[in-house]
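One structure, as structure tokens, below. Some questions next.
Other chains dropped; remaining ones untouched in position.
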Amino acid sequence: MLAPNIETFIGCEAKYPDSRIVLYGAPFDSTTSFRPGARFGPSAMRHESFGLETYSPYQDADLTQCAVFDSGDLELSFGSPERALYDIETRAAVILQDEKIPLLLGGEHLVTLGAVRAAAKKYADLHIIHFDAHADLRDQYLDAKLSHACVIRRCWDLLGDGRIHQFAIRSGEREEFQFAKEHTDFHPFDFEGLGHTLSMLKKQNVPIYFTIDLDCLDPSIFPGTGTPEAGGVSFLQLLEALRAVCTANVIGADLNELASTLDHSGISTAAACKVLREFLIALDTKNK
Amino acid sequence: MLAPNIETFIGCEAKYPDSRIVLYGAPFDSTTSFRPGARFGPSAMRHESFGLETYSPYQDADLTQCAVFDSGDLELSFGSPERALYDIETRAAVILQDEKIPLLLGGEHLVTLGAVRAAAKKYADLHIIHFDAHADLRDQYLDAKLSHACVIRRCWDLLGDGRIHQFAIRSGEREEFQFAKEHTDFHPFDFEGLGHTLSMLKKQNVPIYFTIDLDCLDPSIFPGTGTPEAGGVSFLQLLEALRAVCTANVIGADLNELASTLDHSGISTAAACKVLREFLIALDTKNK
Amino acid sequence: MLAPNIETFIGCEAKYPDSRIVLYGAPFDSTTSFRPGARFGPSAMRHESFGLETYSPYQDADLTQCAVFDSGDLELSFGSPERALYDIETRAAVILQDEKIPLLLGGEHLVTLGAVRAAAKKYADLHIIHFDAHADLRDQYLDAKLSHACVIRRCWDLLGDGRIHQFAIRSGEREEFQFAKEHTDFHPFDFEGLGHTLSMLKKQNVPIYFTIDLDCLDPSIFPGTGTPEAGGVSFLQLLEALRAVCTANVIGADLNELASTLDHSGISTAAACKVLREFLIALDTKNK
């Protein structure tokens, strides 16, 4: 008998009970102020992944041997950020409760807040590692508190000083950079200081939520994003940094801001797929 | 002394006190569920209008001799439809109070609700003429009451039965078509019956809010819109119909759903500019 | 427990045993000589169908109430037309044997041959109704017998004179037009004569394989195809004609030549989705 059409990220074919990592997508970009399109990120990654090799020569490991389940995309309410965050938090909570690592595919960066809310409820001592071009530390943006430009500030509201570690930031208002200097572990422009931060976090063995805004990459290799910022990190720098982070105690994660429709050449989606492959393999290796 | 850069829709250079029609833009598309981009419509029309002739051979009249003021775009809060509608309503109310015709450039179709709220407060006997591919009569969409897919239903909440006249509708849920049959003056597929509707409205001399969703046009001539629906009306049919409506008592209007970034050829923006020229000339001629 | 991501054409959610129509995709375009991309057609239709209403105002019926199963895409060997045709024929034969109507989504037009081979084995008296811009009657093309440009000629090899009914053809070599005059029921440019052909076929109650090359549509509404030919039929003409054919005894069908990547505006995919909705509803209505 014929089977219906199933579409998952390539090589993510574990059954849910057997999985250690669970993908879930949040195709949401309602608060994006400049150029929307991040809503198309999760399905683009899933769809274009059929052009990706599952084997990583960087880690000499194969995604097909990792235990990843792809639960597809949430159906979110456009125009209602609070409701969308609630649905994301609910899904993240289920996965966390099942002792698996939720890996959220955005969507705009605001979606991170839903997952962080769930993680912070489970882990009182949660830290966040944040790779991004933007500080995302505004208190409000265009009169909204729930905006992609405020997401890390909202996380700070939850976690407080010294719990957020930011890397590769190269854009923001003066006020955000000042706030960062006072309240976060702040590393502008690149990954300098990551080793030190990680050795400290590992010593404390704290749980880490790891959020990657793909626009930390240079726009030359990742043009398909809402607010491209020249002067970013290279693909290989990102791979190295994310593998380093995955050796610590990552209990939840996300990868966001692929706006696939803004890049007709397809290199952004292809790069995102490869980052995800490396991310999944690194996370799974640590948790095997 | 040098002057700063002013950018208005071509030929719309009246001073505000002298104007009869006032343009205002609402670059908002947060509730767009399928393909966003309507936020770019107003600035695209303004910017590309420099390729448009101000003279209309269809009406043998020139836009430069109409009394139109372009007040630019509102700065709206993405992700907060209620706040955006409030700002739109406020601007529309100011213009109506000054006894001018507000002509709103969307943005997604939800923006109409802000303007209709202002118009309905001033005119208790308001009617709406609605050109669109979609019925927009859902009671809610993805759990939201304030959605582009519900905008005419929200207008009906305000105005009730027999006050909304819909033309060229060719897409919707079965429930919307049923609702339309019972509650609106409904004309699917094209403009058949428009003459009859207009002669009735003119006899009563009621005030009319006229909303045009540009996706009533066939996608062949207007591909740059979020949800293109094959089988639409032609450009010349639309011009003829809008000129007919403008002979009635139109007290407010809008033109929306140009998502300029979805059409790299530029024909959608060019068509929208020409529709706006014809619209402004027809409205102004009636009100001279 | 979370479910994996299933992606079918919208509203096609019958279980296989309950279905009357079965979709299957053939993402193949290896013999396309001019501009490839038809391989992306089936997945584009499936993916973009989430922007389509399931209700048809043209037929006042809803796709969700039809009995359609979507079996996804075949995994075909690029560069080996004979093997690809074999796999298509095999799938079609399974569906025909289960007394269901196979509806193939191409892919380039050559894929039709696989399905016709299966149908001709089951139905000795098979007729073909063919909507297309191109005659596809070359005996060979660039030294190949199995080419998109030869597919109807290959069908004629199987069925012989008087069994193929061609409509809307407006491009080909002089030899193809001459061949058509001698060997097929040939109607260039549009659907003139379709009523007559159908009444004859209904009288005989013969089984019909119905193949639609979407490039019969005018390129203005369907630019996303390998070889666009100006001067085509309109969307509404195509809908009317296909509804007419579906009142006859259609036992298998296909819809092909959407090369979605050639049209960034997305109107081609949207039009193809709507044609498919109307096609499925018309076929299902007849077979209920």
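A few points about this structure:
A, B and C are the chain letters, set down in written order, and residue numbers restart from 1 in every chain.
Following the convention adopted for this analysis, a residue touches a chain if its C-beta (ideal position, glycine included) is under 8 Å from a C-beta of that chain, and two chains touch if they have at least 3 such contacts.
Quick caveat, the model's predicted, so the values are computed rather than measured.
For this complex of identical protein chains, the structure file gives a whole-complex count of 6 copies, while the figure shows 3.
To be clear about the criterion, only the chains that are shown with their structure count from here on.
When chain A is laid over chain C using CA atoms, the rotation angle comes to 180 degrees (nearest 5). Of all residue numbers used where chain A meets chain B, over half belong to both copies. The two sides are thus made of the same residues. We define each chain's centre as the mean of its Cα atoms; on that basis chain A and chain B are separated by 39 Å. Shared contact sites, meaning residues of chain C that touch two or more other chains, fall at 264. Against chain C, in their complex, chain A makes its touches with residues 1-8, 16-17, 22, 24, 43, 46-47, 69-73, 94-95, 264.
Note for the complex: chain A touches chain B at residues 29-33, 35-37, 39, 75-81, 83, 110, 142-144, 146-147, 261. Every residue of chain C that touches chain B in the complex is listed here, in rising order: 50-51, 53-55, 57, 62, 218, 220-221, 235-236, 239, 264-267, 270-271, 274.
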